[in-house]
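Here the complex is missing one protein chain, while the rest keep their positions.
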Amino acid sequence: MLNDYQQVRQQTLALTEWLSAEDMILQSMPDASPTKWHLAHTTWFFETFLLQPHLPGYRVFHPSYTYLFNSYYDTVGDRHPRPTRGLLSRPPLSEVLAYREYVDSAMVKLFEQAGDKHNDDVTIGLHHEMQHQELILTDIKHALSFNDYAFPEPAPAEQLPASQPDREFTAFKGGLTTIGTNAESGFAYDCEQPEHKVYVPDFSLRNSLITNQEWLEFMADGGYERPKLWLSDGWARCQREHWQAPLYWRQTEDHWQALTLHGYQQVDPLQPVCHISYYEADAFARWAGYRLPTEMEWEVAARNQTIDGNFSGSGRWHPQAPAEKGLTQLYGDVWEWTQSPFLPYHGFQPPGGALAEYNGKFMANQWVLRGGSCATAKAQLRPTYRNFFYAHQRWQFSGLRLAR
Amino acid sequence: MLNDYQQVRQQTLALTEWLSAEDMILQSMPDASPTKWHLAHTTWFFETFLLQPHLPGYRVFHPSYTYLFNSYYDTVGDRHPRPTRGLLSRPPLSEVLAYREYVDSAMVKLFEQAGDKHNDDVTIGLHHEMQHQELILTDIKHALSFNDYAFPEPAPAEQLPASQPDREFTAFKGGLTTIGTNAESGFAYDCEQPEHKVYVPDFSLRNSLITNQEWLEFMADGGYERPKLWLSDGWARCQREHWQAPLYWRQTEDHWQALTLHGYQQVDPLQPVCHISYYEADAFARWAGYRLPTEMEWEVAARNQTIDGNFSGSGRWHPQAPAEKGLTQLYGDVWEWTQSPFLPYHGFQPPGGALAEYNGKFMANQWVLRGGSCATAKAQLRPTYRNFFYAHQRWQFSGLRLAR
Amino acid sequence: MLNDYQQVRQQTLALTEWLSAEDMILQSMPDASPTKWHLAHTTWFFETFLLQPHLPGYRVFHPSYTYLFNSYYDTVGDRHPRPTRGLLSRPPLSEVLAYREYVDSAMVKLFEQAGDKHNDDVTIGLHHEMQHQELILTDIKHALSFNDYAFPEPAPAEQLPASQPDREFTAFKGGLTTIGTNAESGFAYDCEQPEHKVYVPDFSLRNSLITNQEWLEFMADGGYERPKLWLSDGWARCQREHWQAPLYWRQTEDHWQALTLHGYQQVDPLQPVCHISYYEADAFARWAGYRLPTEMEWEVAARNQTIDGNFSGSGRWHPQAPAEKGLTQLYGDVWEWTQSPFLPYHGFQPPGGALAEYNGKFMANQWVLRGGSCATAKAQLRPTYRNFFYAHQRWQFSGLRLAR
Partner (left out) sequence: MLNDYQQVRQQTLALTEWLSAEDMILQSMPDASPTKWHLAHTTWFFETFLLQPHLPGYRVFHPSYTYLFNSYYDTVGDRHPRPTRGLLSRPPLSEVLAYREYVDSAMVKLFEQAGDKHNDDVTIGLHHEMQHQELILTDIKHALSFNDYAFPEPAPAEQLPASQPDREFTAFKGGLTTIGTNAESGFAYDCEQPEHKVYVPDFSLRNSLITNQEWLEFMADGGYERPKLWLSDGWARCQREHWQAPLYWRQTEDHWQALTLHGYQQVDPLQPVCHISYYEADAFARWAGYRLPTEMEWEVAARNQTIDGNFSGSGRWHPQAPAEKGLTQLYGDVWEWTQSPFLPYHGFQPPGGALAEYNGKFMANQWVLRGGSCATAKAQLRPTYRNFFYAHQRWQFSGLRLAR
């Protein structure tokens, strides 16, 4: 476990190596946080839920840090207002890095003294940190997207592979089945629990993710201009924010470019489309004559697949075209919007203590995404993993797969 | 059918008898519409979907009326912007009443000529009109609530009946069951269709609706002050809008009063609480240690009950305390918030034509309410009927019943 | 004085004869008020400042009316919120008209009992009522402009007179002079007082008002597209509100139409332009190579002119082309924006009592307009009269004259 701890903590820093202290303070919207804040907040988590209660004689690194780096745990106390996290030039990055080292050293001591005793809470802390690893990537991408100077000239268009995505569907037999998981089966968040019975009718899933090429067809066919393709709320948002393409796309004279974490690149028609909202995914499905899968359908289809694919560890940080035919890319590349709102499972019980606030309070107006993305740590994923965002949000690596 | 037609059309006017032409132009928020607009829009529905296509030689009452009184049917054409419906002083009420008579006469002709041929569309028109009957009452209540002068002095507190609400629960056996309905079983909206299988675990429902007395207990126990009782979005809304009690309540020196459509009255502890949002209902359930029912649970419990209760026809237009013990008031009095988002049923197909826009486009971010209220026409209700509103909306007669 | 009283009160009603009770409740923005509210508020003024203090035994018409119809006199007490005056369907118009009669009868009694004793306050009340007469016209024009149904088809373009507006300038000798007036010289508002010395350099004023034809030239020359012509605040407003022409103009296939209080009419090139903001007037002056006059210059030029012209009494309610050459139309037709902010004159003292709040508290961020418009009562005007509005406001009959 100490090994896991050190590996995850180290990986967080590795993701930020290309960023300067000035980059790491940027906050471009209240939904996003500065890199430095993520670095400190994940550390505060271990200090607050492991070291303070369990390491005798532990002294907090700085008494103000709870106020600065608590995220939303009302039980723990007041906190610095979220929308102004980008004004925290102090403490400087160097002090936050020292904070990480201070806590990491104390954690070593805790492991020495307590052995496996707190493994459950450490595990939560590590999964929590992996979630923030993904946000580090998506938040800095959003922030840098406002600065035309931040990225060098676009790379030349890559040579595209010849193979086409597999537009076939794979059929699944429905029936009464169990969804979710129980605590004894290994780590899972509160919202994935408990295992419970549901009825899932027969269904089919598209083998490949929807590609940029298909998205360009949707756009060419008036996808962003025909209200009848859209949910009412989605159409209102589309018009208010003048959506005409996925987030981070820009049009040059003769083609579309997309911002990646390595700069602008010509849109590759074979790659999965990403940075789309639920509303866009839903409109696309309606246009295509299909629908989005439910999260139950996705789980039924994915639970027997190997968890493998394009994750954050690769350093690519952008979805890739699949190498083969058949049902692919259920894990990695892009989060897949489902038509399932984020709701408590039957029998859901919030955990006790401060961590009781973990997921339950977000169970309204958000939609479940499944499968992880190119910015997700592989170790974070499970077939039962439920991610969730609001229907209008686009800054995650979110794409779609069709069902019928 | 002509009989039904005339009865429903007449009832719409009956609901407005107490209102002046000046009252009938009020619009207090974009969500609500003026009474006069409702009177014209329901008439426009018959003109557009029945008379224009089917009555040979029919001439529209006025060519501008489609622009003025179309609600949201994009297929039908442009329309006057919803937020400024309250600026339509012209046409005057008298002309709108003449419009109703003109269309009603033409409808008589259509019935004579076509017999039962268009009964399906007439039925939709009548159910559509009954929906607007309810909105007439809730919208005018909202509008008049801004005018302290509109209602005479509060009535003296009524003599309260001695019996207490029945806080017991009735148990229901779960299992695989069918929910929803098919077209051949009688009129139902698109969103109630098709009949489909779901798995519903065992559950229990509270016999009575939650009362004002219980709500006062919730308030006294810090219900509006403790973030941990609330969904995150709900708490944000509660703070932003300074909620401290249900909508339309006001505090005098020694008690609470609630606005009714007959003026302010002292809050009756035995009556069902109403004008609460989903967020409040959810917070109450968490506080009480229970949960809201799903819409499937509600339907299972209600489908064997007689549809009877306190509806708009009574003229009371306010929820009443139940007369007896046992599982009561599933129909009428208040709409019951469920924990089910408004989603397409498995196999949902939007109808063809202009009416295709009826319900499908609202299937995001809204929650299902079941059972009808004191402002609902009895004829409008079925066990499968799904009403839906956003989680923050409070101006409907919305209350709650607990489940476990 | 009783004669004056009755004449002014009667004229208010005369201005509303063409409006229905439904029209008279419209409020299209917080800056504007419903006609019915104006009718009641002007009456409340006499009740509050004349009848209550001075007529023994006077009983107020209704105790709630002070709350409903006070405008901004903090000294007098709480009041109904301004932005929701349009929700006051009750009291109905008929009751407000009865209120006017009730107060008018009591005023007759007061005149009988007190003779000339309260003439000063009555005079204020009448000038106050004449100000509201103008607002009745400008506010209802704004409200009805949202309803395409409100006005019949545009009238055919009138035969235009052949004479061209006089673009010459008249020169005035400057020097030390006195501006403003003192109480003993006849009625004037607090803000016109006291008479005080200022230094006015030599200047020239354009003989005619700027015409629609000149405005069309400004538009054709990119007047609404070139930021360098505009004040910084003005350009921001122009872009935010998408100004491309004066308020109430609309473009048809081959010409521009302007809304008048008698319906849409083809824009007459020889008429003075109106419904423009200060920002537009200022941009036009910069484009034309001139400047707006100061209010002192205007007063110097106008104080020897006869007060005559196109006022509200004519019933035309729209600016007209001048009949002759030379310096014309200083009074009537359109209010003329000056480059003078609305500030206290040297030696300004707010009056005592509740009327102390009359004008002083508005002396920031507003600009002086001079000369009255086609919606102003002639009796309201004096050479020293200062009207004032914010730089972005356009719903008054506001135009411009150049200076150099």
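When the chains are written out, they are named A, B and C in that same order, and each has its own residue count from 1.
Note that in this section a residue touches a chain if its C-beta (ideal position, glycine included) is under 8 Å from a C-beta of that chain, and two chains touch if they have at least 3 such contacts.
Predicted, not measured: the structure shown is a model, and the values here were computed from it.
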item: Chains shown that the absent chain touches, full complex; value: A, C
item: Contact with the hidden chain (one of A:S20, A:S105 or A:S185); value: A:S20
item: Identified contact with the non-displayed chain, of C:D4, C:D233 or C:D308; value: C:D233
item: Residue of C:S20, C:S64 or C:Q339 touching the missing chain in the full complex; value: C:Q339
item: Given A:L87, A:V108 or A:L176, the one touching the chain that is not displayed; value: A:L87
item: Hidden partner chain, residues of chain C it touches; value: 72, 74-75, 176, 196-199, 201, 227-228, 230-235, 278-279, 282, 291, 339, 341, 343-344, 346-347, 356-357, 361-365, 391
item: Touching residues (missing chain, whole complex) on chain A; value: 20-23, 25-26, 28, 64, 67-68, 80, 84, 86-93, 143-144, 146-150
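Criterion: only the chains that are shown with their structure count from here on.
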item: Subassemblies held together by touching, chain A left out; value: one piece
item: Furthest chain, CA centroid comparison against chain C; value: A
item: Chain occupying the most central position, where position means C-alpha average; value: B
item: Same-residue or different-residue interface between chain A and chain B, half as cut-off; value: same
item: Centre-to-centre distance between chain C and chain B (centres being mean Cα positions), rounded to whole Å; value: 46
item: Distance from chain C to chain A - Cα centre to Cα centre, in angstrom; value: 58
item: Where chain A and chain B are represented by their mean Cα positions, the distance between them in whole Å; value: 38
item: Touching two or more other chains - residue numbers and ranges from chain C; value: none
